[in-house]
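There's a structure below that I have some questions on.
The complex appears here minus one protein chain, its other protein chains still in place.
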């Protein structure tokens, strides 16, 4: 089992992270990666009219606590699906539109496990890991509100049996 | 909308394909990639006891028809989810364990669209695109049977409303 | 002429047969071709008759009684196993 969790200011290289998961070898058949990028506007799925141009995003976190929470989320994924490797990288500090924010990479024998686990880790990360975003929007800075859609996405997994 | 579909003997570079999706820019917030790798054994989820050591996999396809079917699958994904880009690369010819077989990359504004579309394209590709695999297993060669689990995975989407 | 294609395991079973056959009104559906093959290649015809085997004409999936015309490409497709 290969688990790698990192909270870092510096950018990451998806190709290199993928290559590391691929080197797991034995029994490996599927790798899913999710990358979150800073959007050039701030929108809210529950308010389709809302859209503001974004210049910078500042990401704050709670050192040590964040890493532990991410580790807990990955551990939960491991109990739910049959996995060979999980990589989570979350950036902090000042980011611009199109910058990479977060990477979740999952390696498994069968594809459904990797797809499910990657989406689960993202949904839980969004609602349970101690990150906060401040957006610089239309010349003003504001802390972003949590989204109902993220809470709903995470709640989904509570009802799903391990498969 | 950026759509790229390729059936090719040569290997692909996940990092380069990801960079191309990432260059879409406007509104981009999520990129999901799925990569299928040749496993070092041939197993069947419906027969947990079945496991044979694999040396080579030969992939045959029906030129032109395959590309059209892949294109149809991507078009269906575009009607179901809000997407910004889709890349499908499927290799043919002789492959060894740990070689890359297939890549599906999906770019979108919100992560759920990219996750769902990538899994949908894989499930449909597995059951509807004209590829056939011959495995060289334990010194013998044999054409692989279609898996019930793949048929079930594809059938799943018939019941799911567009979301 | 009709151009016949056999994929996957069907290709191995059809390795000895002529893939370019003269167009003839008595062989003007995939079903008729399948039945005709039974004379010399009973095992191939048996496999072609499996319900999961599909047939295409000019790269479009069709029914077994689809009318054929001179120059058509007829392909016999066992269950696919890509990905």
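In this document, chain identifiers A, B and C correspond to the written order of the chains, with residue numbering beginning at 1 in each.
The definition used in the following text is that a residue touches a chain if its C-beta (ideal position, glycine included) is under 8 Å from a C-beta of that chain, and two chains touch if they have at least 3 such contacts.
None of the values given here were measured: they were computed from a predicted structure.
Chemist: Just list which of the chains on display the missing one touches.
Modeler: Answer for the hidden chain's contacts among shown chains: A.
Chemist: If the hidden chain were put back, which of A:41, A:62 or A:157 would touch it?
Modeler: The one listed residue touching the chain not shown is A:62.
Chemist: Could you please point out the subunit A residues that touch the chain left off the display?
Modeler: Answer for subunit A: residues 36, 59-62, 64-65, 68, 90, 101-102, 122, 125-134, 143-147, 150 touch the chain left out.
The rule is short, and it goes like this: only the chains that are shown with their structure count from here on.
Chemist: Among all chains, whose Cα centre is located farthest from the one for subunit C?
Modeler: Of all chains, A has its centre farthest from that of subunit C.
Chemist: Using mean C-alpha positions as chain centres, tell me how far subunit A is from subunit C in Å, no decimals.
Modeler: Their C-alpha centroids are separated by 49 Å.
Chemist: Between subunit B and subunit C, what is the gap in Å from one C-alpha centre to the other?
Modeler: Chain centroid spacing, subunit B to subunit C, equals 27 Å.
Chemist: Can you compute the centre-to-centre distance for subunit A and subunit B, using the mean CA position of each chain? Integer Å is fine.
Modeler: Going by mean C-alpha positions, subunit A sits 23 Å from subunit B.
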